[in-house]
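One protein chain omitted, others in place.
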Amino acid sequence: MDTFGQKFKVSLFGESHGRGIGAVIDGIPAGIPLSEQDFTEDISRRKSGAKGTTPRIEDDKPEILSGVFGGKTTGAPLAVIFRNNNTRSSDYEIFKEKPRPGHADFAAGVKWNNFNDPRGGGHFSGRLTLPVVAAGVIAKKVLEDVCINARLVEVGGVSGGEEKWREALDQAIRDGDSLGGIVECSIEGVPAGTGEPFFDSVESMISHAVFSIPGVRGIEFGDGFHAAGMKGSEHNDPIVSETGHCLKNGAGGVNGGLANGNPIVFRVAFKPTSSIRKTQTTYDFTTGKMEELAIPGRHDVCFALRTPVVVEAMAAIVLADLMLR
Amino acid sequence: MDTFGQKFKVSLFGESHGRGIGAVIDGIPAGIPLSEQDFTEDISRRKSGAKGTTPRIEDDKPEILSGVFGGKTTGAPLAVIFRNNNTRSSDYEIFKEKPRPGHADFAAGVKWNNFNDPRGGGHFSGRLTLPVVAAGVIAKKVLEDVCINARLVEVGGVSGGEEKWREALDQAIRDGDSLGGIVECSIEGVPAGTGEPFFDSVESMISHAVFSIPGVRGIEFGDGFHAAGMKGSEHNDPIVSETGHCLKNGAGGVNGGLANGNPIVFRVAFKPTSSIRKTQTTYDFTTGKMEELAIPGRHDVCFALRTPVVVEAMAAIVLADLMLR
Amino acid sequence: MDTFGQKFKVSLFGESHGRGIGAVIDGIPAGIPLSEQDFTEDISRRKSGAKGTTPRIEDDKPEILSGVFGGKTTGAPLAVIFRNNNTRSSDYEIFKEKPRPGHADFAAGVKWNNFNDPRGGGHFSGRLTLPVVAAGVIAKKVLEDVCINARLVEVGGVSGGEEKWREALDQAIRDGDSLGGIVECSIEGVPAGTGEPFFDSVESMISHAVFSIPGVRGIEFGDGFHAAGMKGSEHNDPIVSETGHCLKNGAGGVNGGLANGNPIVFRVAFKPTSSIRKTQTTYDFTTGKMEELAIPGRHDVCFALRTPVVVEAMAAIVLADLMLR
Partner (left out) sequence: MDTFGQKFKVSLFGESHGRGIGAVIDGIPAGIPLSEQDFTEDISRRKSGAKGTTPRIEDDKPEILSGVFGGKTTGAPLAVIFRNNNTRSSDYEIFKEKPRPGHADFAAGVKWNNFNDPRGGGHFSGRLTLPVVAAGVIAKKVLEDVCINARLVEVGGVSGGEEKWREALDQAIRDGDSLGGIVECSIEGVPAGTGEPFFDSVESMISHAVFSIPGVRGIEFGDGFHAAGMKGSEHNDPIVSETGHCLKNGAGGVNGGLANGNPIVFRVAFKPTSSIRKTQTTYDFTTGKMEELAIPGRHDVCFALRTPVVVEAMAAIVLADLMLR
């Protein structure tokens, strides 16, 4: 389903090259100040234009259709839409016949009997993360005292920051290849007890939302995969105050599925962009043979560069939902 | 919520030391042969008794209360319950005052104003995975042509198999400490196209279910975290046949959130058991000071040993739900 | 689905002549005093034994399996089960071949390929209203300041009370026939604003729950069907105070789907019991012909007599859910 959440409910729609994309957000408390300008900052963090991102530039202007009156949310569902302007659909016509490795082309065609919109990946495009960011802006407003920060900590296997990544990006651009990355997100201010046993644990809900971002390969909380090799005496977090504050945070802020009052910390692994100029092989359904495929179009060399704000938005959506419950 | 799934819906209830625990499973197709004996094999895989597991032995006998008639499922909800027999609740009385590091004691107390049942972790106990296994047995029957296999691939940071792990386990037992582990799960036979955009991707649903297992710290699909350091030309899976078969499986069987017909492969990191004999420090709510805590009771040294069948059950529940949609 | 509610979530299971029936209730706030004795009064109001009700007497003893600790709800799901003792399943064997008019026999057989449990109506039996009543008892406790009263206002087309109905009941017993009835329910203390636009209006949720009671044919709020023949100036309720109190209550306490602070009033029409001794005709799937059918067994002549407490329970479940949202 394209809907997530019980109390703060986000429904997405749209295709990359269709008329528009958007979200309907239900369950927003009444009285929160909100205007279309409030989306600007987070939307610009997701925008392309920097080194390693696609030259397709959309204006990404939100239009709020409902749910705001007199500059404040009304309590009724808020619909926000974005028009698609800068599309070049001719680029995509061949991918029903020659599905792109790493893309949904093949699986979506099977699922929907080839009635799916193939242009720009259609409904499976990363463009759908734009209304996610919009919903995240609203969720962050709901979460007044919660502070969410996601940042890129690794690109192409290199940690350390932009200067170190530049070289790897330049090389990938020259090679017509692509890179992945790792995003770390830290959330402060979530009250202890947030989360629901058994199935709607904080980690369950965050991972559910995060894995819906196209291109995610893994998620880990606190000590993460490293914890599997630790001893209990190393991994356990000693509690040091009546607010539950811990000396260390190996659990990443969650015990038994519930927030324990410490920062919630998780890392997300993004794969390298699937669309590359470099020649690959794929199955051609018209010839019935393996054929070479070089993907022209306009693509991010490393889409992970644009994802920290998307990860933040997903975390905000989850926490708004859990905290409003 | 303690309910998971839309079409194959599992609701859990129970506490570790209460009268009993169980599950109600709704949405089981009518006419599937099922008896209480069918649960035996998977339940025994979850049982304690082996080196590194708790000496608390429960008989874990399922009683089916409804939903089966004449040896076949009826289409109506199936309730299965397990009585708790072997409980020693006196062990747990102090943990409201001195919450155990790594446990839900503190967060659950905050959430439920200390009305939560603290005995054996109450509703947050790993014992809740018993009805999960039972639901998994039924889900596997629903998934006739799907084959799910989970196995432990690492214990205490050591890969390679039981003989190598024995030493690490012996050492941890001697130290009064505990170990974690990594489980790998592989699923064959899931039809291409299974899964739902945008939010109910295969990875989203599996990770949601898996992170509800107590003690999970991370999950990754296919190349997983390693993918973040790969190039697109390395990570992409070349399609080689009209059934979508790929030369390699870096995506772990999922593209754009949909199964692509290749095996679905994921790995789960389990933390070391939180309850250890070794002395730890924690906050004492009665004295208002840090105090030492040694947890007696009966605990697994490495509960990850018992989890492969639980991971299988969760995968089965998710896929039964997605495929019945 | 056998589950109702978002925040106060009731899942039912069981068959009339199976091992047992029950409910799992999730979302109960922690700290509410509750024991098995608390169910006694409402369960006894649903019991048979009075004139016009079935001679099948079950002890209807609840067993709480989980969710209560130290005499108070814990916040975790509460499971309550009832064993079936007094069953005579031989009575029901023929109804797969000769479906009883007015019963689910035929439709359930089609739905579940005849794997449904036919004994006593199986999962479609009115016996399922027993765990509904139990869930209602808990819901009423959640709704501290809300007062719910349902009573029978008409039996067999006769209004006015037990004495007047006795004659009609006696006649129906003599004839081997059955009677219907009308229940009126009034609810005081629901805060103005309760309910959710657009789909989860107070009337939508109450009617949803009430129509799941077997044998309901209609429901109306306030002036009900009569309102369709009134003028706006007659039907509108003039507001007379700042708490929204109205001079009259033609709307039955709901405007725009939201409670308006006045008593919520609705009436429910119950059909006459479908199982009658009197000879009827039905299709015989073995002979392929219309055949006569006289239903022996033990049945209520007027099951509506037992339903006021069930209607109350449904109203309580709905309001607990809406008010906890």
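Per-chain residue numbering starts at 1, and chain names A, B and C are given in the order in which the chains are listed.
Everything below uses one rule, namely that a residue touches a chain if its C-beta (ideal position, glycine included) is under 8 Å from a C-beta of that chain, and two chains touch if they have at least 3 such contacts.
Not measured: the values here are computed from a predicted model.
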Residue among C:Gly31, C:Gly189 or C:Gly224 that touches the chain left out of view: C:Gly224
Out of C:Asp26, C:Asp237 or C:Glu312, which touches the unshown chain? C:Asp237
Thinking of the whole complex, not just what is shown, which of C:Ala150, C:Val216, C:Val310 or C:Met323 touches the missing chain? C:Val216
Absent-chain interface residues of subunit B come out as 6-7, 76, 197, 325
On subunit A, the omitted chain is touched by residues 1-3, 9, 11-15, 18-22, 24, 26-27, 30-31, 63-67, 69-70, 72-79, 81, 111-113, 115-117, 119, 122-123
Subunit C, residues in touch with the chain not shown (by the definition above): 1-4, 6, 12, 99, 101-104, 106-108, 110-112, 121, 123-124, 128, 154, 156-157, 172, 175, 177-182, 191-201, 203-205, 207-209, 211-212, 214, 216-225, 227-242, 244, 246, 250-252, 255-261, 269-276, 278, 280-283, 285, 288, 290, 304
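Here is the rule we use: only the chains that are shown with their structure count from here on.
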Average the C-alpha coordinates of each chain, average all protein C-alpha coordinates together, and give the chain whose average is closest to the overall one. B
Separation of mean Cα positions, subunit B and subunit A [Å, integer]: 26
How many angstrom between the C-alpha centroids of subunit C and subunit B? 38
Round to the nearest whole Å and give the separation of the Cα centres of subunit A and subunit C. 45
Check: subunit B positions touching at least 2 other chains come out as 1-3, 12, 111-112, 123
